[in-house]
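One protein chain is absent from this view; the other protein chains keep their places.
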Amino acid sequence: MNRPRGNFAVGLALGGIILFLGFIAPFLYPADPYAIHPAYVLQAPSLALPLGTDELGRDNLALVLSGGFATLVVALPAAALAFATGLAYGLLAGLAPAWLDKILMRLLDVFLALPSLIVLLFFASLITLNNTSLILLLGFISWPGLARLVRNETLAQRGRDFILAAEQAGAGRFYLARVHLLRVIAPVLVVNGTFMVGDTIFALSALSFLGLGVQPPKVSWGSLLESALNIIALDPWWLILPPGLLVFGSLLAASLTGQGLLRRWGGGR
Amino acid sequence: MMGMVLRRAASSCLSVFILVTLVFFMAHLTPGGPAYSILGQKATLASVAQVNARLGLDQPLLKQYGIWWWHLAQGQLGYSYLLNRPVSALLWGYERNTLIFYSIAIFLSTVLAILLGLIQGVYFNRWQAKLIGAFQLGFYAAPPFFVAAMLVLWFSVQAGWLPASGITNLRAEHPSLGAYAAHLVLPVITVTLLTVSPLSRYFGEAVHEELGKDYVRTAQAKGVGFTRILLAHVLRNALRPLVTMLGLSFPYIFTGGVIVESVFNYPGLGWLMWRSALSQDYPVLIAIVLVIGLLTVIGNLLADIVNGLLDPRASYE
């Protein structure tokens, strides 16, 4: 609400920084995240170790960078998968005859009947967790919200005069979807696609934090926080702040960018 | 209007039924199965078979499914594999904790959201609203595990003011009410901070939008003062989205935000769900899915009813 235009730029910049840290910085900072140094356990940040070390003496900066890569490499494809599924499903339901729409929406209601984290947790407990299965799981659980939005938007647009006029001029369903609907709902799609990236990053971090996401020995932001919390009595603030701020920053970036676009184009979540 | 509300509730119940069925079959079709979680991955085939027989898992799947419903009809939700206790008793114990914790948090969030939203709607685009807007933006994006961790770090580890986890002081024989309360402070603050942000934001937007509507100008033209316009006219019309959101957050009262409960080791339903997921304790998981599904239905039902009372037009929509 009433945030200046500058926030959109801040969101984009923040997003750029996160992408840099996740995909490029790991190659620039050569330290091995998994090398254990018993002599340097729980060191506070210093010039040599910018983010200190964890309880096994591992270089925390290397861990955080590697955790970022592990997080993004799952969350981004998952968001893309969920986006494509949601869009296709929503358009199909919105343009389908009423009986098919009814069936498709009933199925959607099943997915939306519970808070998504509960469903995620349940399915994550069933499967073997690796990158591919996590992408599929997150992609599979995250699309129904978008599908419903696209379907409602499609239905709302379908009754509008310009669609009726196009039909009167001989337009078929596929033409309507391609030429009119996609163009009108494009802002909604871009905005919600941006939000979706934030959602999957959060979902993956939450799962990892609960021990059902990225599995050891690989680390992710969520699992780093979880292990820091186990020794929180020792006041390891340098282990909590970096991964926490990075997840926060990613969500903030998605939120600011999405709202900036929303402001520019209109369209609801 | 009641007819429409009930029809929607019935249709949501059907969704829950399909979901529970889906969850049941997914759980029982997974390779490995609970026997391995109980006995460990190196268990012998014989001992696995023995466990399966004891748990009734050697029966045909459809029969197990039928038995599950038969037991449910009698008020039983099966036995936890790991804790070896009836699931229904287990659920109630944890649910009570969550209920206490979350009703306080939701109550605080609602009151705060109404206050902040009113300020934000009235002072739209002024510094007061911008300040609240910045707060909302921050906590809207803040991940709960991070907020909780920072609160523990500051108030419990560094300042030593409040306990970091659990529900009460374990060493005391008869824990005082004060000890319970102290353990609730940080979880409640965490959840309130995170909940108040979206609630107040939607409500603030609604207040601002309502203030721009024609009927407000009509009331002004009648000579009605601003405070009365705000409280007698705008408030009621702006409450609808807030009530809908509260209805949606109703299931969380019972699941208790899995994450927050896990950070604070607070033994609520969310914590139970988490532990059960980690150890593949399916009877508990399925029961929780059922309970939360039904609570979601009830939450939406309540929101529909309250909105129907707030807005006489609801029955026409």
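Chains here go by letter, A and B, matching the order in which they are written, and residues are numbered from 1 within each.
Please note the rule applied: a residue touches a chain if its C-beta (ideal position, glycine included) is under 8 Å from a C-beta of that chain, and two chains touch if they have at least 3 such contacts.
Throughout what follows, contacts and distances are computed from a predicted model.
Its UniProt record calls the unshown chain "Oligopeptide/dipeptide ABC transporter ATP-binding protein", which is the correct pick from "Oligopeptide/dipeptide ABC transporter ATP-binding protein", "Probable septum site-determining protein MinC", "Superoxide dismutase" or "Electron transfer flavoprotein subunit beta". The chain not shown here is touched by just one of A:Glu55, A:Asp101, A:Glu167 or A:Asp235, and that residue is A:Glu167.
Of the listed residues B:Met4, B:Ile18 or B:Val224, the one in contact with the hidden chain in the full complex is B:Val224. Although one chain is hidden here, its contacts on chain B can still be listed: residues 213-215, 217-225, 228, 232-233, 236-237, 310-313, 316.
Although one chain is hidden here, its contacts on chain A can still be listed: residues 160-162, 164-172, 175, 179-180, 183-184, 186.
Criterion: only the chains that are shown with their structure count from here on.
Chain A and chain B, compared by their mean Cα positions, are separated by 21 Å. Those residues of chain B whose C-beta lies close enough to touch chain A in the complex are 11-12, 14-16, 18-19, 22-23, 26-27, 30, 120, 124-125, 129-130, 133, 136-138, 140-146, 149-150, 152-153, 157-158, 164, 201, 204-205, 208, 251-252, 255, 258-259, 262-263, 273-274, 276-278, 280, 285, 288-289, 292-293, 296-297. Listed in rising order, the residues of chain A touching chain B in the complex are 1-3, 7, 106, 109-110, 112-115, 117-118, 121-127, 198, 202, 205-206, 209-212, 222, 225-226, 228-229, 232-233, 235, 237, 240, 244-245, 247-248, 251-252, 254-256.
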